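Here is the structure we will look at, set down as structure tokens.
The other protein chains are all here in position, but one chain of the complex has been omitted.
Then we have subunit A:
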């Protein structure tokens, strides 16, 4: 696995989309792996009683997937500096999350990627990821 160099990145470059099939297993396993035991992330009846359609992805996972979306493309030695996410519609089990994005700025070696995580209901998360490259 290679890490991109600064010279290899041009502004406007679109990243390869990351598609996540949100099976109940995805929702539950990521909730548990992020130590989030809030019932709406693993207990369907509880989630429905609170007006949700189904269990849904927790925020810690959204942050992790957005991070993965960038490093899958830029490489393992990418130095992630920050993730800024505005949260939208829930990402329910049974839906598909598609993360897309493009490089929007580079200031003194600090790159910013605009990201959008969309599900069938609309934008689940929109925001930016900032990173540097070691070379």
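Basically, a contact is a pair of C-beta atoms (placed from the backbone, for glycine too) under 8 Å apart; a residue touches a chain by one contact, two chains touch by 3 or more; residues count from 1.
Going forward, contacts and distances are computed from a predicted model.
Look at the chain that isn't drawn here: its UniProt entry, checked against "Cation acetate symporter", "Aldehyde dehydrogenase (NAD+)", "Cytochrome c4" or "DNA-binding protein", names it "DNA-binding protein". Of the listed residues A:9, A:44, A:87 or A:106, the one in contact with the hidden chain in the full complex is A:87.
Looking at A:13, A:46, A:77 or A:98, the residue that reaches the missing chain in the full complex is A:77. Hidden from this view is one chain, which touches subunit A at 1, 20, 26, 29-30, 32-37, 51, 59-68, 71-72, 76-77, 79-87, 127, 134.
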